[in-house]
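One structure below.
Just one protein chain is left out here, and the rest sit where they should.
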Amino acid sequence: MKKIIALLVVLMMVLAACGPGAAPAPAPAAPQAPAEGQADPAPADGGDLTFAIITKSAGNPFMERMASGFETAAAAMGINAVVQHPVDTTAEAQITVINSLVAQGVDGIAVAANDPNALESALQAARDQGITIVTLDSDTAGSSMFVNQAGVFEVAQVLVDSAYDMSGGSGQFAVLSATSVATNQNAWIAAMEEIIAGDSRYANLEWVTTVFGDDELQRSFDETQSLLINFPELRVIVAPTTVGIMAAAQVVMQQGSDVLVAGLGLPSEMVGLVGDDLPCPYMYLWNPIELGEVAAYALNAFKQGDTTGDVGQSFTAPNGNTFTVIAAAPEVGIVNAQIIVGLPFRFDGDNIAEWALVY
Amino acid sequence: MTGQRQKRVIEHNPPRDFKSRFMRWEFLLLALFFGVVIMNANMSPNFLVAHHLFTNINTFLVRGLVALTMTYCLLMGEIDLSVGSIVVFAATTLGIVFNATGSVFLGMVTALVVGGLCGAFNGLILIKFKELHSMIVTLGTMILFRGLAERILGAEATGGMRSVTWFANLFDARIGPVPYFFIFFCALAAAFAFVMHRTTFGRHMFAIGANRTAAEYAGINVSKTRLKVFALSGLICGVSAIMFASWTGSIRSNVGEGYEIEAIAMCVLGGMSTAGGKGSLPGVLIAIFTVGLLQFGMSLMNVNPQTVRIIIGALLIIVVTMQNIRRIIGKKITQVKA
Partner (left out) sequence: MSVGLRKILRSREFSLFLVLVVLCIVIQSRNPQFLTATVIDSILRNYSYTILMATGMLMVLLVGGIDISVGSTLALSGMTSALLMRHGVIESAFLAYMVSLGVGILCGLMVGLVITKGKVLPIIASLGFMYVFRGMTFFISGGQWVGMQHLLPEFRAFSQGAALGISNLLWITIVVYILVFIMLGWTRTGRQIYAVGSNPEAAMVSGIRSDNIKLFVYAFNGALAGISGAMFVGFYASAQNNSAMGLELDIIAACVIGGVSLKGGQGTIPGVLLGALMIAVINRSLSLTGIDPFWQQALKGAVILIAVTTNILVQRRATRLSLARREI
């Protein structure tokens, strides 16, 4: 035992000499390839491509399905796919992931940005290495193309129309959003304001307030209950977030209130809440699987030279659909040229059970 | 905060025991650190590429800054949960001042002042209300400071400071592959280590952490020291805010969420006791780099971040338990021999 201790002491002395003290700099100098790095060229083309998708955060069913669509489409094209979920819903966590993907030397990255500006320099560094970048779900500066799930104004329009229709054309409605920094929700809300202000049809709709449920069940419950108490005349709650709409519908159902809930929700989470005599008569969403697939197609189109991302070009995806690149829409936060995957899809009592099996 | 008081007394009396424990702790950590480096280098050919490696080190050092001051707080038996919120609040004011005046230098000064003031605010409440534990006070200010940033920013982000080249270079610029920020961090860490282990102020912090009442009787101005440490904590959060702004150029009100827990995790892995009066800054430094490089390596292998969290959590428990089991066995052996 003594010998072992002695050995340990010697070892520690050696380490103590270089380690602790005033300034231990445990910087592992890279002995192998110090000069390389910046000059790392894009890997030679020829079939062996790797595409990566960065979601907004882990544990969100919408994002998980988007990633699975991306993986499937890439696999079908014979491309390796990497799925990276950042640890938090922050730009910071995404930058860390981007850095790691750059170090791995992937060929293309599709990212659902958590911040419209913060990723720019990290993405620029990736492009300098020959990596193609597209954004999906939420756009950010520094990308070559935005794969738009559904136009911002189209989404806002169906939300406003839901409120109009469910309230019977007049009365109070409120918006229950996600966090106050959620870029998509903010864009939709801004577009809703514009639509309502611009059309006299909606003159009798009164938008009483916008509250934030932070995409947490407890907070969303609290906020919904407060809405019901503070606005006894409330007719409709519009929740353009999957957690919010579920919480709002639950509260309305549990309290037996006759307020109706509209918004964007995942069918698999909303079975039993969507239907004719239920709190949410109908809701909208788009197919996250398809969104992920199209992002993979778009990356491949860049790599194969089918598109350069310029407005007016079009390319045909392996699934037979043709996408045309249209101009950016900076006023709603879309800073890159975009392709639009589809229109918001309506779920109601008749089709929800069927779609719940899909996503 | 912990019921292991009696053990602490035992460890404090024979200084030799304490010293060997401290040495062994760092030995174990260093072994762990090299283990991580070797594992990463073996698993991924992209790990030991200086440019990428330093790009990544730079990113976790923004949080590492916070761990440095957390070390001082823990050393005194205090805890500062508000660090992440001070970072976002200071960064917010930086952005606002920059956009209002066009001077990013003014913004930086504001961030440092705001950070320092926030920290001093924590300290002031704590010395005026000595009955309150720092955990509850900083929990309150954690919500308060982030709330203020939320109020200022609303749903918007503030940014654009990366358009000032020298400001962006604070984070980006390098000598060869080595970023200036890395060098700055090492210098700052050296200063922190020097103050903690070689100055009167450092000895005071150790004394207060070990036994606040005794320290007071020994003539140490406990209130003043606490105030200084909390103000310093806020100030360094201001530095972290500047580096964050220089790094991303965009600040929203969710910046810095969870910094406090990460910083605490790095500190305790580095051997800091949350009961106070124990620990070493070099240990914390090794822990910062171990955790950071482990995360980077796992990310290179595309491991799910939640799995990485399991690994870090398990590592924390296993390393500390191993350490203690060795000590317990060691004690038993000496008992048998005696």
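A and B label the chains in the order they appear, each numbered from 1.
Here, a contact is a pair of C-beta atoms (placed from the backbone, for glycine too) under 8 Å apart; a residue touches a chain by one contact, two chains touch by 3 or more.
As the structure is a computational prediction, the values presented were derived from the model and not from experiment.
Contact with the chain not shown here comes from a single listed residue; of A:Asn204, A:Ser226 or A:Asn319, that residue is A:Ser226.
Among B:Asn42, B:Ser103, B:Ser163 or B:Gln306, the one in contact with the hidden chain is B:Gln306. Residue B:Met135 is the one among B:Met135, B:Ala191 or B:Met301 that touches the chain not shown. Although one chain is not displayed, chain A still touches it through residues 58-61, 64, 85, 180, 210-212, 216-218, 221-223, 225-226, 229-230, 243, 246-247, 250, 254, 266, 268-273, 356. Listed for chain B, the residues touching the missing chain in the whole complex are 1-7, 81, 125, 129, 131-133, 135-137, 139-148, 150-151, 154, 261, 264-265, 268, 273-275, 304, 306-307, 309-310, 312-317, 320-321, 324-325, 328.
In the analysis below, only the chains that are shown with their structure count from here on.
Mean C-alpha positions place chain A and chain B at a centre distance of 31 Å. Listed in rising order, the residues of chain A touching chain B in the complex are 1, 8, 11-12, 15-16, 19-34, 36-38, 40, 58-59, 82-93, 95-97, 99-100, 102-105, 115-121, 125, 179-181, 186. Residues of chain B touching chain A in their complex: 23-24, 26-27, 30, 33, 37, 44, 46-53, 55-57, 59-60, 150, 154-155, 157, 159-160, 162, 168, 172, 176-178, 182, 186-187, 189-190, 193-194, 197-198, 244, 247-250, 252-255, 257-258, 280, 282-283, 285-286, 289, 293, 295-296, 299-300, 302, 304-306, 308-309, 333.
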